[in-house]
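So that we are looking at the same thing, I have put the structure below in structure tokens.
As you look at this complex, bear in mind that one protein chain is not there, while each of the others sits in place.
Note that the chains are named A and B in the order they appear, and that numbering of residues resets to 1 at the start of each chain.
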Amino acid sequence: MDGFVAKSLPAPTARKLWQRDRAVQLALVWLTVVLAVVVFADRLAPYDYAALDLRHRLAAPVGFGGDVAHLLGSDELGRDVLSRLIVSIRMSLLIAFGATLIGASLGTMLGFLAAHFRGWVEQVILACVDFQASMPFLILALAVLAFFGNSLVLFVALLGLHGWERYARVTRALAMSAGAQGYVMAVHQLGAGPWRLYLRHVLPNIASTLIVTMTLAFPDIILLESGLSFLGLGVQPPLTSLGNMVGYGRDYLTRAPWILVLPSLVISLTTLSISLVGDWLRDRIDKTLS
Amino acid sequence: MMAAPLLRAEGLVRRYRLRQGVFRHPVTVKAVDSLSLSVARGETLGIVGESGCGKSTTGRLLAGLEPPDSGTISFGGEPLPAAGHARWRRLRTRIQMVFQDPLGALDRRLTIGEQIAEPLEIHRLGSKSERADRVKTLLVDVGLRPDHGARYPHELSGGQRQRAVLARALATDPDLIVCDEPVSALDVSIQAQVINLLADLKEQRRMAMIFISHDLRVVRQISDRIAVMYLGVIVEEGDPNLVLRDPLHPYSQALISAVPTPGAGRRRDRTVLQGDPPNPAARPRGCAFHPRCPAALPVCAQLAPELTSAGEGRRVACHLVEAAGEGRKETV
Partner (left out) sequence: MARFVAIRLARALLTIGMVVTFAFVVLRASGDPARAMLSPETPAAAVEAFRKAWGLDAPVGVQYARYVLAIVQGDLGQSMRDGRAAITVVAERIPVTLMLTGPALALNLLLGIPAGIYAALKHGRLADRLVMAIAVAGFTVPSFVLGLVLVLAFAVELPWFPSGGAGTLRQLVLPVVTLGLGGAAVLARFTRSAMLEVLGQSYIRTASAKGVPWRGVVTGHALPNAAIPVLTIVGFMVGNLIAGTVLVESVFSWPGVGSLLVVSVVSRDLAVVQCILLVVAAAMIVTNVSVDLLYGVLDPRLRDASYPIGGA
């Protein structure tokens, strides 16, 4: 993403803005840490996240009366909170990545379809966009979970349906304005089919806006995932995610607050960081969204 | 005409629905009104006219990029297929279009070489290495260096970009190129170079060309025949020297007298056009030019004149000329 920023801006301005936005810098540092945790989760976790240690149940973290065996304490079954946190970060982030990609692909495709076919296809897609935008997604998601039951694949696919309408809207508008521009007309008259036209030419030209949209949608998906998991309707045990940990820790709020404090903090800091970076990207690179 | 022409258009009509203001009812505008013309193999037809006269629409119709509302176009003896069909897409190897703005016509995220190779890829012509060779040859043919192929559009000058666009258009060795104002976005000094390049290319490749421009001097330089358009119709058509030296239609006269040509222009009084500039949304009855015509007759406001032969391969659509021609016949 760095090269992409540098290319779009004259270097001195970029550097100056960069120095000014200390909050964005901190956000990027945090996101780097989180990404490192995602990649190296297996090596970082001191224990298996599901391993029981019944002699150390509800052990407090180091510094709060606990010992080094469980740096961040343990839960009711003696499972290591640090290990669970690391694995949960990976689970939540991977789900959010997957869902964001699904939403972006689906929305972009529908946006292209609407721009390409116009007519009733466009009207149907726009009606769906309106519908999606006017219903709180959490409620729709709960309804689907009620009807279908739960599995990890279904859950990711369901979260992928969140936010597709933003990509569809943006893509449709940009593809239509690109269609009025010379290069699309020029490539069309070379005899290019729609696949080549949209994927090889239009998509790279609107990619920066789509990436900004993805960055802005990502925190929402993390919040949605953790919310549903908190309710016990998302990621199912024995798997664990940040929302799961908070939901589980709620029952030990008075006795072992450490179980839920750190995952809560991680959720908040991560969504905050991505929002900051997303806003920064939008302001600097893409003014069509604001 | 001897052989069958490469391209023949008959009675083309193209209407647009124009919205004036967001909530008004749309107005139908006739951009092209029963227009007929033909282009022979290897011939260059210049189309001139003011902006809004329908010459760009004519170009897109003839290139097959837009369907006419009525009328027929045949290319190589067969009717032009509708856009999007497999046959239409294959035809794209034989008809190419060059637009006014070379920067807009190029994808700024791909290199020049990739874009020149694109028609070859689309139509699956040649192997990968053959395509690479072909791109190099094309770049040299249009006066660029082979290493320009690795650059991006914004790294080239305006003239170089238009050369690249031409190279792309030539990639499939088309029989016809439609150029819509290909040089008007360029600096005057560069215009001549690109025009000379076009003239050389059509000589070497013996391809037909339709050259659309508002600039009479440019059109004259390159055309074998020119057509003057006014509000969607051809008002005069013929050999460029004849039409430009001795225009018969009052509109051609006005257009030509407006060009500061050294020597030629001095002989005549300058005809200055009266009235409002043409508005395709409010097309006058009869001859579309009559409200501005210095010599309009009563019949001009009633009846649209037909494009009829005026001798020496020339055709004119004007009641005055028709009347004069009949008079000439009687005296002969």
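Note that in this section a contact is a pair of C-beta atoms (placed from the backbone, for glycine too) under 8 Å apart; a residue touches a chain by one contact, two chains touch by 3 or more.
As the structure is a computational prediction, the values presented were derived from the model and not from experiment.
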Check: Thinking of the whole complex, not just what is shown, which of A:Leu72, A:Met185 or A:Leu260 touches the missing chain?
Finding: A:Leu260
Margin query: I'm checking contacts with the chain that's been left out. Which of A:Ala60, A:Leu94, A:Val144 or A:Met176 qualifies?
Written below: A:Val144
Check: Hey, which of A:Val38, A:Leu272 or A:Ile285 is the one touching the hidden chain?
Finding: A:Leu272
Next item on the list: Over the whole complex, note the residues of chain A touching the chain we left out.
Entry: 127-128, 130-131, 133-140, 142-149, 219, 223, 226-227, 230-233, 246, 250, 253-254, 257, 260, 264, 267-268, 271-272, 275-276
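In this text, only the chains that are shown with their structure count from here on.
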Margin query: If we count contacts the way the header does, which residues on chain A are in touch with chain B in the complex?
Written below: 181-183, 185-193, 196, 200-201, 204-205
Note to self: Residue numbers of chain B touching chain A in their complex, please.
What the structure shows: 63, 65, 88-93, 96-97, 99, 101, 103-110, 118-119, 122-123, 165, 168
